[in-house]
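One protein chain is absent from this view; the other protein chains keep their places.
Then we have subunit A:
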């Protein structure tokens, strides 16, 4: 089982130090606290005191044992003697990634898959599938599951779990609903009862362009400008629509990087990007840690260091992924930082993916600057800049699955358009959104009201935490605050953090996201989404946290 565990560590699920089997790899990674967060274990080995020797000996040894294992367990003598060479060819650059891929092969699942009816043995599924089937036990997913099993409801289930772990916005849904009730009657198949309207059933039933209807692209471009307060205009022909931001990120991953290549991602970053980006593409993520001392702001020096380390390892870095407003911290990237990012990308000849999915959900007065604006104002080869957007957050319609790739690179657009055949937006939803987004008066009012409500909730929530002596970083955007509970954890490490998380989930019954799920290198930080609440819920949440705090007092 060693290798299976090993893979999960590599997958950066925050559970490394709890699994005894991984400790050999992990503790060599330099010792002390940093060891805990080693993302690619072998990377850790190489950088740590073990140095190059261990870094090469361990993988070789593991690989050798694996081959032995495969040889011994090839039960069917008639099967082709497929040499390990064939299995290892696909990924060539990183030996660790390769190793773990193979180690996932057929084993962890073979036993449960053995059907009593089958006489010939287990059904082998792919190692890609094996790698993920059991990976859900990261706290982020555990928490979400817990809420879905026992959701809080003021009247029906007052003892249920309160959701603070999902970045969805319930604050302004009434506005959308009212619009629909008044206006949407004919938006799907137009023309009312006559059936002879401009848009008949064939306008939604038949094949439509996979990358989205042009009318919707025009409407989305308008919405994006509106959300960014007119500071920049978007060209609809540079838009590719996908079924949510999840496939948008993945498609960019497929287009910009080959298996084994890597993206630099400033951490903490939002938890699901690991799965969204890496799983099927075979692309790697190199977290670039930001620190509380700098208010978790991005440092070009750290990026540069990570880039050079990757280069030394022989790993090709294809780009950098930022989220702006940042998820989970909630800070914005200012103009200067964006310019230096662009310079950095140019110097290293890599791409920039800017996830701006919260652009319209800003708090307070700080100005949001889109990467598109920087590109507009700068004489810069735009081909390397790609923006990800969606309607899940700013229009609070995650169920509608509309994601946006906005790129300046014709080749990326061409490939992405073709790749949308695997994940396009269903036509009835497109038609509906076209009429909604084209109602500019409604949209303006929506954005304004939503911002207002968001700001109010944020202030109340943060004030509530403050009364409990829990401080948050100053947030300028997003549906969450980034709360510092490091003073409340029993031991200043990931274990301590997860202990507190567990208490919050199981005793206080609130689901927050622990910093370790976001690859935060400092323990004790938590992301709390407040947009799933109503104002009435805030005292309940604070009450529940308070109860847990009392049990934590012993430390101080």
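Everything below uses one rule, namely that contacts are C-beta pairs under 8 Å (C-beta built on N, C-alpha and C of every residue); 3 or more make two chains touch, one makes a residue touch a chain; residues count from 1.
Please note the rule applied: contacts and distances are computed from a predicted model.
For the chain that does not appear here, its UniProt entry gives the protein name "1-aminocyclopropane-1-carboxylate synthase", which is one of "1-aminocyclopropane-1-carboxylate synthase", "Alpha-endosulfine", "WD repeat-containing protein 63 isoform X2" or "PLD3B protein". The residue touching the chain not shown here, chosen from A:421, A:445, A:466 or A:547, is A:421. Here the missing chain is touched by one residue of A:157, A:235, A:377 or A:411, and it is A:411.
One of A:142, A:204 or A:300 touches the chain omitted from the figure, and that residue is A:204. When the omitted chain is restored, the residue from A:162, A:239 or A:257 that touches it is A:257. The omitted chain makes contact with subunit A at the following residues, 76, 80, 82-83, 86-87, 89-90, 101, 109, 112-113, 115, 117-130, 132-133, 136, 148, 168, 170, 173, 176-177, 180-182, 184-185, 187-189, 192-193, 195-196, 200-210, 213-215, 243-244, 246-247, 250, 254-259, 261, 275-276, 279-281, 318, 346-347, 349-351, 381, 383-384, 392, 396-402, 411-412, 414-415, 417-419, 421-429, 432.
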